[in-house]
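One structure, pasted below without further comment.
Only one protein chain is missing; all other protein chains are in place.
And then subunit A:
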Amino acid sequence: MEPIIKTSNLSIKFGEHKAVDNINFEMSAKHFKSIIGPNGAGKTTFFNLISGELEPTEGDVFFKGLSLRKKSSVERTRLGIGRSFQITNVFPNLTVLENVRLAVQSKRKVRFHMLNHFLKYKEITNEAIGILEQVLLTDKMHQVANQLSHGEKRKLEIGMLLALDTEILLLDEPTAGMSLEEVPAILDVIRSIKERGDKTILLIEHKMDMIIDLSDSIMVLFNGALLADGTPEEIMNNETVQQAYLGGLAYD
């Protein structure tokens, strides 16, 4: 089967520093892959290259065989690559519902409609409310995003991503900075997306139990390079990975 997403020799240099170094990876549709690696391993940069936030100095990303080299982040989203951000990136002064509705509106291609009141598009509002139910934010619907707790903002991020309904979901540390009580809720949301089985998911995370529980495969980045790629068992038993991730190599 043709991989839904593939990178070839993907590299980016910031000055002399190779943040992502010659990564070749591919992934088939409806697969769940996690990316791990110590801080500064280039995980988020790798996401930025896939989603088009950054341009590679070398190499290319392919979506269903189509080169993304000349595609902006907008076009990639429309093709089917959606992402959430590690640092919460929502519309701070809009309500939770409005945040999600903007994503639904984009997916439904209601973009340049100028003369109808936005509430006339009931199906958009209803779908947004449905999404909020999934991410357990219905009761906060009319609050301004600014007033949400950190964990709730993360849920909102995922909600906006779900609303876009893209084939590929790039989740950048969805539980970053969340309190322990908040994590299970996010975990449930991600698990339910996985169980529906229609999405290809790439997840960056640090919480190993969560990764092992969810992932079909894991790839390990280290100093920008691909250190290992395999099933959770393979990765856990890989000595180089243990050294890199659990100490030793990382801080020398």
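Just so we're on the same page, contacts are C-beta pairs under 8 Å (C-beta built on N, C-alpha and C of every residue); 3 or more make two chains touch, one makes a residue touch a chain; residues count from 1.
Definition applied: contacts and distances are computed from a predicted model.
Chemist: Report the protein name recorded by UniProt for the chain absent from the figure; options are "Transcriptional regulator", "Thioesterase domain-containing protein", "Sulfurtransferase" or "Branched-chain amino acid ABC transporter permease".
Modeler: "Branched-chain amino acid ABC transporter permease"
Chemist: In the complete assembly, which of A:30, A:107 or A:191 touches the absent chain?
Modeler: A:107
Chemist: Who touches the missing chain here, A:21, A:98, A:205 or A:229?
Modeler: Looking across A:21, A:98, A:205 or A:229, the contact with the absent chain belongs to A:98.
Chemist: From the listed residues A:22, A:73 or A:134, report the one that touches the chain absent from this view.
Modeler: A:73
Chemist: If you put the missing chain back, which residues of subunit A would it touch?
Modeler: Residues of subunit A in touch with the missing chain: 51, 53, 72-74, 77-78, 83, 89-95, 97-98, 101-103, 105-107, 110-121, 124-125, 141-144, 160, 164.
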